[in-house]
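Left out: one protein chain. Kept in place: all the others.
The chains carry the letters A and B, assigned in the order they are written, with residues numbered from 1 in each.
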Amino acid sequence: MSQNVPLLEMKNIRKDFFGNQVLTDINLTLQEGEVLGLVGENGAGKSTLMKILFGMNVIQETGGYDGTILLDGQPVDFKTPFEALAAGIGMVHQEFSLIPGFTATENILLNREPKKKSVISAVFGERLDVLNRKEMNRKAEAAIDRMGVKIDGTMVIHDMPVGHKQFTEIARELSKDQLKLLILDEPTAVLTEKEAEALLLSIRSMASRGIAVIFITHRLQEILDVCDKVVVMRDGQIVQDVPAKETGVTEITRWMVGRSVDVAGKAEIRDNPDAPVAMSIRRLWVDMPGETVRDVSLDVREGEILGIGGLAGQGKLGIPNGIMGLYDAGGEVMLRGEKIPLNRPRACLNASMAFVSEDRRGVGLLLDETLEWNIAFPAMQIHDKFLKNYLGGLVKWRDEKAIHDITQRYIDDLAIKCTSSKQKAKELSGGNQQKVCLAKAFALEPGFLFVSEPTRGIDVGAKALVLDALRKFNRESGVTIVMISSELEELRQVCDRIAIVSGGRVAGILPATKPAEEFGLLMVSQVK
Amino acid sequence: MKEKLSSFVASFGLPRLIISAFLLALFILAPIVGVDLPMQITNVINRFSWNAVLVLAMVPMVHSGCGLNFGLPLGIISGLLGATLSLEFGFTGPMSFVMAALISTPFALILGSGYGWLLNKIKGGEMMIATYVGFSSVSFMCMMWLLLPYHKADMVWGLAGKGLRTTISLEGYYDKVLSRFLQINIGKISIPVGALLLFALLATAMWAFLHTKTGTAMTAVGSNPVFAKAAGIHVDRIRMLSVVMSTWLAAIGILVYEQGFGFIQLYMAPFYMALPAVSAILIGGATVNKATIMNVILGTFLFQGIVTMTPTVMNSVIHTDMSEVVRVIASQGMILYALTRKTEVTR
Partner (left out) sequence: MNLKPQGAGKSILNILRNNTVPIMFIIICSICIPISGFSPAYLLNEILTRLGRNAFLILSLLIPIMAGMGLNFGMTLGAMAGELALIFVSDWQIWGIPGVILAMIVSVPFSVVLGFICGKLLNMAKGREMITSYIISFFINGVYQLIVLYLMGSLIPIKHSSIKLPRGYGIRNTVSLLNMRQCIDNLLAIRIGGVKIPALTLLIIALMCLLIVWFRRTKLGQDMRAVGQDMQVARDAGIQVERTRIISIIISTVLAGFGMILYLQNIGNLSTYSAHSQVGMFCIAALLVGGASVDHASIGNVFLGAVLFHLMFIVAPQAGAKITGDSMIGEYFRVFVSYGVITMALIMYEMKKRRQKASIGEQLALAQREGSRHE
C-alpha cells in the first residue's frame, strides 16, 4: 500500500470553541479507495473533525481552525460545504436532507439537474432551461447502480421506508462525478439489519472503485467487517490508529472510554441494595424524535443518585421526557406505590416530581422573562406558593416580595452571576442559565428529581458547581435523583449506580465503581 | 449621548417615533393654521374613550401567544347581538346599555369558546385564520340581521317591517350614556369621564388579572408554551381563556363605541374593525407577543390623535383631505413593521 501521495492528509488540526479545546493535534491520512472507521464517544470530537473537513459554516463562525489539510497533496481550506463538494468530498449527514415531495431521482440530482437549452432560456437566463428528464433518469440510475443497492428512482421520498431515504442520500453523493471521498455519519443507525448489510457491501464496492470512505458508527462490528483501518478518538485526540484486522471490539471499547485519571470522590459512592424502591418503571415506551425509548424497565432506589448513560440517540433522554409527560409515552410508572399517569405533566408535578430538561432554551426557561419569574413560576403554579390570597382565596395575587426573596436566596446559594434578580434569563451565560433551571426545580421542593444533561454546553467551572449542587441536594435533603448524561465520567463522579441505555432499552445497571470499560461495552452492545 | 439616543430609537421603533413626531407636529401646527385646538383635543379624548376598550381586547390573546386578534369582529358581533336584543326587549336609557352588556356576555362566551377551540386546533396559523373567521362571521351575520325576527319599529326597515336597518340610531336608548355621566367641561374642552372611568375599570381589572396566578400562567404560555407545559399548565385551557376574554372585551368595546358614536352599525360595518385596533396597540409599543396596558393607552391616544387631527389640520394647510391615505399608510405600515421584524420569529 505504498502509494505516492495520500488522497487526504490532515496535519496538526486544532480547534477550540471559545477557549474550550475540542480538537488537539489531529493527524490523519487516507489513501484512495481506503475505508476508515472513525469511532469515539459522544463529544470525542468526531463530528467537529468532519465539519472542519467538510467546510461547515459553524467552523468559520466560531473562529476557524489551526493546522493543514492536504487533498491529493494540495493544501485546501474549505470555507463552505460547496467548496468541499467541488473538491470531491461528499458527506451523508445523520439528518436527511431530502425534499419530501420529490422522487428519488429528483433528489439525487437536486440543483444539478441536466438541462436542455432553448430560445427562451438564451434570452432570460439558464434558469429557464427545461429539465432533461431522460438524462436525469439515466444519471440517477447510474448512481444507484454504482451504489449496488437497488432503489426505485421514481418513488417519492415521503412514501419511502427510512432505509431507502438513506440510500437516496448516498446515491446523491455517488452521482457527483468528482467524488473522491465520502463521509458517512452513522448511516446504519436507521437501517434494518438487511439494509445495513447491503450498505456495508456497497461501501466495499465503492472502495474498489477508488473512492475513499470515512465511516462513522457506534456499531463496532460493522467497523471490523468493512474498514481497512480504525481510528479511535477520545477527548479531542486520536488515541489509536490501527489496521482493522489487528484489533477487536473489546479493545476498541477500552480505547474509547479508558481514562488514566481516577474518579474523584469515589469514596462517597453508596450502593445500598436494601433501600426501598422509590420509582419503578415498567415497559416504558416514549416517542421522542431521535431519542426513542422502546422498552425500558428500571427500579430507582430511595435516596440514591441513579445515572442513566448511553450514546446519543439511544433513548436515554426519552426516559425522563416521557415520564414527565413532554412526549407521548406508554407503559407503567409507579412512584412510592402510587401509579403516575403518563402524558400529564401536571400529575407528575403534583406527585412531587420535578424535571430539569436538557433543552434549557426550549423547555427550561422563559427567556424573555426575569429570573424571578423563571425560578418561582412552577412552584407558584403547582404548590400555590408565593401568592397572597384575597377574598377567601378567590383572588390569588402574585407576592412579588416572596418571589424576590426566594430568587435572591437561590442566586446566593448557587452563586448565579447576574446583575439582579430582575435580569432577563436570556441575558445569562449557559452555566448560569443551568443554575436557574436547577433553582426552579429546587424551589418546587421535589421528592424525586430528574436532571437531564445538567452540564451540556457549560464551562468546566460551572460544571463542577452544578454537579456539587446536585450532590448536596441529594445528600442533605435526601431527595432521590435520576441524572441523565452523555458523559460517562461525570456520571461516575456523581452517581451511585449507572444504567446504560442502548437501542431504546436498558443494557445493564452497574455500580459507579465499576471500571469504565464495562460501561463502554454496555454502550456498544446491541440489546435485542 | 448618541448611543443612548440610538438605543432609545431601537427600543421604541422607528415607525413609532415617526408617528409620534407626526402627531406632535400636528398639535403644534394646529393653532398656527387656525384650527380650533380645544375642540380638537375634546375630539381626541372622546374618540379615545370610544375606542380604548376595543384596543384593550387585544391584550389577553397577545399575552397567551395567540398573536394579534384579527378575529375581533366575532366579539363585536356578540356585542351587536346584545345591543339589538336589548333594544328589541324594550329597554331604554342607561338600562338599555346595562342590558346590552349583560345579553352580549353569554354570546361572547359561547362564540369565544368556539373560536378558542378552533385556534387551539391550528396553533401557528392563528392570525390568518382569525382574520377569515372574522370575515366569515360578519358575512354570515349579514344574512342573520335580515332573517332574525326583529320587530321593533325603529330598528327594522320601515317598508318591509322586518330585517334590521344598516344603522340604528341610539337616541332615547344609550346614546352618550357613559360620556355624559360625570362629564367635566373646562372652557371649551369637555371630558367624557364616565366612558374613561369604565375603560379605567376594565384596564385595572386586566392589569390585576395579569398579576394573579392564572394571569401569570397566561403570560408564561405566551412567552414559552413548552416551558408552561413542563410546569404543569394546561396550555390549551389558558389559551381558550384568553380568547374568551378578548371576545368579551370586544363585545363590551363595541357597546362603548356605539354609546359614543350614537348609532349601532350593522352588516358590513364590523368587517374592518380589527385593523384599527391592531395597529393602535402596535403603535403603542406592543409586539406580536408582548403587550401592556400602557401600550393600549398610548397606542389608542396616538392612533385616534392622528385620525382626528389629520383631516382638519391637513385641510387647513393644503386644502385637501389626505387623512384617509395617511391613516391607511400609517396603520397598515405599523402592522407590516410588526409582522416583518426579525426578532419576533414565530415559534
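Everything that follows uses one rule, which is that a residue touches a chain if its C-beta (ideal position, glycine included) is under 8 Å from a C-beta of that chain, and two chains touch if they have at least 3 such contacts.
Predicted model, so just to flag it, every value in this text is computed and none were measured.
J.: From the list A:Ile99, A:Ala122 or A:Val277, pick the residue that touches the absent chain.
T.: A:Ile99
J.: Could you tell me which of B:Ile129, B:Leu148 or B:Val317 touches the chain that is not displayed?
T.: Candidates B:Ile129, B:Leu148 or B:Val317; residue touching the omitted chain: B:Ile129.
J.: Where the complex has a chain not shown, which of B:Ile110, B:Leu182 or B:Leu339 is the residue touching it?
T.: Final answer for the missing-chain contact: B:Leu339.
J.: Name, in rising order, the residues on subunit A that touch the hidden chain in the full complex.
T.: Residues touching the hidden chain, for subunit A, are 81-82, 97-102, 106, 110-111, 113, 115, 121, 126-131, 161, 283, 285, 287, 292, 294-295, 328, 330, 504.
J.: Footprint of the hidden chain on subunit B, which residues?
T.: These residues of subunit B touch the chain that is not shown: 70, 118, 121-125, 127-129, 131-133, 135-136, 139-140, 142-143, 146-147, 160, 163, 275, 320, 322, 324-325, 328-329, 332-333, 335-336, 339-342, 345-346.
Here is the rule we use: only the chains that are shown with their structure count from here on.
J.: Can you work out the whole-Å distance between the CA centroids of subunit A and subunit B?
T.: Computed from C-alpha means, the inter-chain centre distance equals 48 Å.
J.: Which positions of subunit B touch subunit A when the two form their complex?
T.: Touch residues, subunit B against subunit A: 208, 211-214, 216-217, 219-220, 223-224, 226-227, 229-234, 290.
J.: Under the definition above, what is the set of subunit A residues touching subunit B in their complex?
T.: Its residues touching subunit B are 324-326, 345-346, 348-350, 355, 357, 362-369, 373, 377-378, 380-382, 384, 387, 395-398.
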